[in-house]
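Note that one protein chain of the assembly has been removed; the remaining protein chains are unaltered in position.
Read from first to last, the chains carry the letters A and B; within each, the first residue is number 1.
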Amino acid sequence: MLVGALSLVGALGLIIFELIYNCRLSLAKFGWRFFITNSWDPVAGEFGAWAFVYGTLLSSLIALVIAVPLGIAVAVFINELCPRSLRKPLSFAIELLAAIPSVIFGLWAIFVLAPVLRSYLEPFLANYFGWTGLFSGPAYGIGVLAAGMILAIMVVPIICSISREVMLTVPQQQREGVLALGATQWEMIRIGVLRNARAGILGAIILGLGRALGETMAVTMVIGNSPDVVKSLFSPGYTMASVIANELNEAMTSLHRSALIEIGLALFIVTLAVNAFARLLVSAAKRRMPARAHA
Amino acid sequence: MGVNIDVCDLRAWFGSAEVLHGVSMHVRSNAVTAIIGPSGCGKSTFIRCLNRMHETVPTARVRGSVNIGGFNAYNGTPAVDVRRRVGMVFQKPNPFPTMSIYDNVAAGLKLNGFRSRRDLDEVVERSLRMAALWDEVKEVLKNKSGASLSGGQQQRLCIARALAVQPEVLLMDEPASALDPISTAKIEDLIYQLKERFTVVIVTHNMQQAARVADSTAFFLMGDLIEYDKTEKIFTAPADKRTEDYITGRFG
Partner (left out) sequence: MRKGCGSGVSLYRHFMNYAAMSLAAFSAVVVLAPLFAILIYLVIKGAGAINWAFLTQIPKPVGETGGGMANAIWGSGEILAIASLIGVPLGIAGGIHLAEYGRHCFADAIRFMADVLNGIPSIVIGMAIYGLVVVTQRHFSALAGGIALGVMMIPTVLRATEEMLLMVPQSVREAALGLGISQWRTAIFVTLRTATSGVITGIMLAFARVAGETAPLLFTAFGNQFWNFKINQPTAALPLQIYTYAISPYDEWHRQAWAGAMVLIVLIIGTMSAVRFVAGRGMSKGVA
């Protein structure tokens, strides 16, 4: 039995060792500035990963901006507002959404989402919001915006289901306390549920972020795979996960491979930190630690 | 000022189970009315019908009429309005843990549109004084969270919170049952003072408590109102045998 448990430790250890060991070439040559330099030229042997870091952060940010309000709103809807008979079907639907493989999301995004963006949404955004500088340039459909949107769809189920779990631990007396003061239903939800659950909801959001950061296939299929750092959301971009997916098999030199592995190591560390922090928040919230914090 | 409550043929159900069978009574203003009875007799359900909290449970139903100071609590009146005018204090103190003491008391006011800082300060102080909590917390109003107080203080905070919106009636569902004897005594003193300004209806399983604080007492048994009279009379010369049996401890 111990073997089973230890196998886990072993696997994890091997993975970490493997990653660290194999990026030493690139680490030695470029140091930590690797992540803030924007130069990726495999032929010349110059590697700087800023474009990918930027792309990862930007697409994840777009995803969160869309997914957080939607995820929380749906969680509120399922838990507090919808008719009882709808609850099971709706939960199952959200589970289904979570189970769809990334590559199928990508497939759909290439052939359905991107054309819709190209023909309808992006011209619309350019017309009315072009002044912000975020929506300029040719509307390919494929690009950072598309990647952000498909990421959002993939992240909503996580935010929704964990928010629901946390909201369910809020005691009924809190809800009744607010109602008894003469609050409307929305006010009761706002003050009696959301406010009490906010630490856990924050944890849910951060878990969603963790998922978005590491997501590979769907993003690779619609982000355009071009290492540009441009302000406009219409432009193609590149994420850390995508460059690994596209280039690892074709990397000719060990330096190139090492650079890619270094990116992978960074991804690993960041998602590790993000997930650990989020899980801490969520489990603390579920144990209903009284919020001593605040004035 | 408190108001009268007229309950006429009130029936209540949970699903298909009828838990109140046609209760009628007249609750006097500016007085404390106690509801006593064994577990499951419907006393909590009864007062939850008075502020329309009963219907928040799925499958719950209510029939009959409740008239509070002249306005009909059910027919046509939004539940939210009723709950603003009829305050409630629950069995287990439930202050809002993410809010300070000040914000807890002010919660109901803010909901109703009270914004001015000066008005809020004034009402918060007045309510905390009425709840006999002001002296204990006046230094730490905004620094301490509602949940950091002791049990008895939390309950008085909940009372202050309920009083802040200036209800006409105050309902209390076994307010001291989760508290120690000293806190209980403080709450009972409080109730005695509150009746000057409000109509108080208190549910209690503690007969001595009813005898101490209430002007009138109603005895419920299995969903029926068995007897309702001045407290003194109920406890010394009950008219119904079942009342007598309960009071002398033969059951419940």
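Everything that follows uses one rule, which is that a residue touches a chain if its C-beta (ideal position, glycine included) is under 8 Å from a C-beta of that chain, and two chains touch if they have at least 3 such contacts.
What you see is a predicted model; the values in this text were computed from it and never measured.
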Legend entry - Contact residue for the chain not shown (choose from A:Thr37, A:Ser136, A:Gln185 or A:Ser226): A:Gln185
Inset, instruction - Looking beyond the chains shown, say which of A:Ile153, A:Ala204 or A:Ala285 touches the absent one. - result: A:Ile153
Inset, instruction - Among A:Leu57, A:Leu107, A:Leu202 or A:Val229, single out the residue that touches the unshown chain. - result: A:Leu107
Legend entry - Sole contact to the chain not displayed, among A:Val74, A:Leu117, A:Leu233 or A:Ala259: A:Val74
Legend entry - Touching residues (missing chain, whole complex) on subunit A: 1-5, 7-9, 11-12, 14-15, 18-19, 22, 69-71, 73-74, 76-78, 81-82, 90, 92-97, 99-108, 110-112, 153, 156, 160, 182, 184-187, 189-190, 210, 213-217, 221, 241, 244-245, 248-249, 260-261, 264-265, 267-268, 271-272, 275-276, 279
Inset, instruction - Pick out the residues on subunit B that sit against the missing chain. - result: 78, 80-81, 84-85, 109, 111-114, 119, 123, 165-166
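By our rule, only the chains that are shown with their structure count from here on.
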Inset, instruction - Please work out the Cα centroid separation of subunit A and subunit B, and write it as a whole number of Å. - result: 48
Legend entry - Complex interface listing, subunit A residues touching subunit B: 84, 171, 173-174, 176-184, 187, 191-192, 195-196, 198, 290-295
Inset, instruction - Can you check the complex and tell me which residues of subunit B touch subunit A? - result: 51, 53, 56, 58, 80-81, 83-85, 87-88, 90, 92, 94-100, 107-108, 111-112, 142-143, 145, 147-148, 158, 161-162, 165
